[in-house]
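The block underneath contains the structure these notes are about, expressed in structure tokens.
Note that this complex is displayed minus one protein chain, with the remaining chains in position.
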Amino acid sequence: MSTKAKEILVLALIFAFSLIFYIGKVLGWEAVRFSTTVSLIVILLVALSLLWILILTIRGRLVERRIVFLYVGIAVALPLFMTLSQRIAISPEVEAVYNTLEGLPEGSKVLVSFDYDPPSAPELQPMAEAFLYYCFEHDLKVIMMGLWPQGPMQANLAIEKVLSDEKIKSKNLKYGEDYVNLGFQAGYEFVIQRMGSDFRSMFPTDYRGTPYEQIPLVKNVKNFSNIDYCFNLSSGFPGTREWVQIAVDRFGVTLGAGNTAVQAPQMYPFMRAGQLVGLLGGMVGAAEFEFLTKWIGKGTKFMISQSFAHVIVIAFIIIGNVAFFRSKRKTGLKR
Amino acid sequence: MEHFALWLGGFLTLGIFSFLYKDNPWYKLTEAIYVGISAGYFVVVYFWDNFYSKFWVGVFPHKRLNEAGELIAGVEPDYWLIVGGVLGLLMLMRLLPKVGWISRWPLAFIVGATAGLWLINYFASFVMVQIQNTVTPLFGMDYSASLYVIVGNIVVAVGTFTGLVYFFFSKEHKGAFGSAARVGIFFLMITFGASFGYTVMSRMSLLIGRIDFLFGDWLGMIK
Amino acid sequence: MKRQVPLIITFLIGMIMIFSFFIPPLEGLEQTCSLFFDVIAVFAFFLGGGNLMRIHVNKLRRRKKDWGFSIVTLGGFIIMLAAGLLKIGNPGGIAASPTTEGALLQEIFTYVFLPLQSTMYALLAFFVASASYRAFRAKNREATILLIAAFVILLGRTPFGMMLTGWIPESFSVLQVPNMAIWIMNSPNLAGQRAIMIGIGLGVISMSLRLILGIERTYLGDDSA
Partner (left out) sequence: MPSHPTTSRPSYLAMLSLLFTFFLLPSIVLAQAEVGQANVEGTPIVPDSEQIVVAPVTSLIAADHKYDDGEMIDLSWVPSIDDQLIDGKVIGYKVYRLEDDGEPQMITELAPSSNGYNDQSVERGKLYSYFVSTLSSNAETPSVRTAPVEPQREWLNYELLNVLIIALVLGGAVIYFIETARRGKKLFVRKIAGIEAVDEAIGRATEMGRPILFIPGILDMDDVQTLAALTILGRVARMIADYDSKIFMPVSRSLVMTAGRETIKASYQAAGRPDAYNDDMVTYITDEQFGYVAAVDGIMVRERPATVFLLGAFFAESLILAETGNSVGAIQIAGTARPAQLPFFIAACDFTLIGEELFAASAYLSGEPKQMGSLKGQDVGKAIAMAAILIGVLTVTIGDAWNVEWMQNITTVLTEIFSTK
């Protein structure tokens, strides 16, 4: 069969596959899940094939980039279907976020700022969902806002997801009384500063256009002194750093944060100084927090994917070096 | 509509991914869509944001009327902006071959402004601030630092110094100077290795998001 | 005239910009200049957009290879222009922001542009892996150092780092991979960054001066060089 025919065949297969599962989705099929045994077998197979590549390399056949691409794709995609029970060690900074939440009495007001956009959603959305789930389950009142234009949209997605949970649904939570989304406000860190004296001046209406003073949940909220706990989900500027510098340092807010893995290490000094009570860092932080809040969402699954991808990258770095040393031995050490 | 949007998203996503295999018509199609749409989008956004809101409204401010329909004093027009408009028009003179050379004037303006502005900004924040930050007591204030911190401080000072030696143009990298430059290269290599290793891991989450869209939102295989 | 005027403009504007940093009454100049720049850039768009159209129309007319895709590009471009400039389907009418939700422009942005953008961005995951495979090899001393630094950081940012070296007692915790990673980021990495930044600052000064003084003039179409 010619390459062209093979390619067309693969295309047709992809289309058929998509169509079948799409129809299945519309018909309400169950999600695809590998049992633990199948998952382990799959992992073993992948590991064996990597070993095979290593042997091939030692024998002097170099793999091309497309094989690397394939493995990255596999490493990310397969774990999403797997059932793997894993021990999750809870790091102190994640536990601190949880403990502060646990210490809040029913009816406490929690402010959540969504300062990210869709590209960072894989890391931060699971944190947002788990956080909202905990708040709703324990009757905490949630006020949401965003310093990034697309933040409030992410908030709405998270709320939608959490509200579809049976347990939360039965609580019959009402918009405006139990939770509210104040929307986006432009102005970076100055928004936080102005909120220090008056929330309403920054959010005259919520994202639906309801005037601030007509929203039961917030009409008595003047500034940070009426907020019991602040939580910030951030992937850059403006984000956690600005919340620490203004809301914490100037207005004495209790602040926890969820950050992307890229940003998280820069926040450790704040935590050591006690300006930040806790920190969820990257996919791992999301997974740990999901474990604590018992909201098993995508963070746990995504974390396995990420760990797999890391193993693959490390494996290929090793294979690459093996290939290099092999070729060096063969050609001698001429430079 | 929702079905169409999902299939469209799936089609475009797979089209881009197909480039990893090789260049192919599917990728060409998605690329053509992407280029056309994004260019159009930016023309539109710049037109409204820069030309209309900043320039047009700046020169011809909206008239503010009170309830009785009388004109009330509003924003003063900013006639300075017309200079920018004239420079922009000069730029368009390129289209006329005879006077095309005049388009170099706005270009010269931009180059002068950029060079002058960044000269001083880079000087202040890249040179002055970095030198100032490097000058710290190696043993910490009042001997308070731990061995860990002291080693760190020494490394920062030595690394910055030898790094600069590496960049020196007027001397061949030979002798003691050459050894210092080589230490400098080591520091630069550590810097590059560290930044790379640091980013490798975070890039994976971008892909996870797309794969989740394909198998989750689109095909419903993951819940 | 053709050659001298642009050089004089560059010199004058450059000098004014430098000294405006030190003269308080001129401090608004930076904003004015960036405003001018925005306006000029919009005019330049006629040239850029026009060039895009011209190239694809030419491809079409001459039936060059892949001319069919030019139709798609042109179509997308024109649809976006029409949708955005006439604000088609905009719930707020012609006075509203062009990116109002529900407008045709924004719908295309959400359903076509966003998936394309995030997928293109996600390609990075693949390329990062293939680049590590190829580039992180202990070819020579420099490359080995790069590899080691990258590897320590890589391990330090994943659970494996802790798994590998978690047994090291607390008093030697500096040797645990995650802590080594933090140390590398804070010390040698910082030093390298600083040297690079100081160098960049000096390089910009020198190049800007060459431009302002008219020594570097290739960009102005100086044919005497």
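Lettered A, B and C in written order, each chain numbered from 1.
Throughout what follows, a contact is a pair of C-beta atoms (placed from the backbone, for glycine too) under 8 Å apart; a residue touches a chain by one contact, two chains touch by 3 or more.
On a predicted model such as this, the values are computed, not experimentally measured, just so you know.
Enquirer: Of the chains you can see, which ones touch the chain that is left out?
Expert: Every shown chain touched by the left-out chain: A, B, C.
Enquirer: Would you indicate which residue among B:Leu188, B:Met201 or B:Ile222 is in contact with the undisplayed chain?
Expert: Considering all chains, including the one not shown, the answer is B:Leu188.
Enquirer: May I ask which residue of C:Leu12, C:Ala138, C:Met162 or C:Leu213 touches the chain that does not appear here?
Expert: Only one listed residue reaches the unshown chain, and that is C:Leu213.
Enquirer: Touching the absent chain in the whole complex: find that residue among B:Ile120, B:Met204 or B:Leu219.
Expert: B:Ile120
Enquirer: Name every residue on chain B in touch with the hidden partner chain.
Expert: Residues of chain B in contact with the hidden chain: 16, 19, 22-23, 27-28, 30-31, 34-35, 37-39, 41-42, 46, 91, 94, 103-104, 107, 110-111, 113-115, 118, 120, 122-125, 127-129, 131-132, 134-139, 141-143, 157, 160-161, 164-165, 167-173, 188, 191-193, 195-196, 199.
Enquirer: Could I get the residues of chain A that touch the absent chain, sorted low to high?
Expert: 65, 196-198, 223, 250-252
Enquirer: For chain C, enumerate the residues touching the unshown chain of the complex.
Expert: 18, 21-25, 27-28, 34, 37, 40-41, 44-49, 51-52, 55, 116-117, 120-121, 123-124, 127-128, 130-132, 134-136, 146, 193, 196-200, 202-211, 213, 215-216, 218-225
In this text, only the chains that are shown with their structure count from here on.
Enquirer: Between B-C and A-B, name the chain pair that shares the greater number of C-beta pairs in contact.
Expert: B-C is joined by more C-beta pairs in contact.
Enquirer: Roughly how far is chain A from chain B, going centre to centre by Cα mean, in whole Å?
Expert: 25
Enquirer: Distance-wise, how many Å sit between the C-alpha centres of chain B and chain C, to the nearest whole number?
Expert: Distance between chain centres, rounded to whole Å: 4 Å.
Enquirer: Among all residues of chain C, which ones touch two or more of the remaining chains?
Expert: Residue numbers touching two or more other chains: 118, 121, 125-126, 128-129, 132, 147, 151, 154, 157-158, 185.
Enquirer: Residues of chain B that contact two or more other chains, please.
Expert: Correct list: 20, 198-201, 204, 206-207, 209.
Enquirer: Quick one: which bits of chain B touch chain C in the complex? Just the residue numbers, please.
Expert: Per the touch definition, chain B meets chain C at residues 5, 8-9, 12-13, 16-17, 19-20, 28-41, 43-48, 50-51, 54-55, 58, 80-81, 83-85, 87-89, 91-92, 94-95, 101, 104-113, 115-120, 122-123, 125-127, 130-131, 133-134, 148, 151-152, 155-160, 162-164, 166-167, 184-201, 203-204, 206-207, 209-210, 213.
Enquirer: Quick one: which bits of chain B touch chain A in the complex? Just the residue numbers, please.
Expert: Against chain A, chain B makes touches at 6-7, 10, 14, 20-21, 24, 198-202, 204-209, 211-212, 215-216, 218-223.
Enquirer: Note which residues of chain A are touching chain B in the complex, please.
Expert: 7, 14, 18, 21-22, 24-25, 29, 31-32, 66, 69, 72-73, 76-77, 80-81, 118-123, 260-262, 282-283, 298, 301-302, 305-306, 309-310, 313
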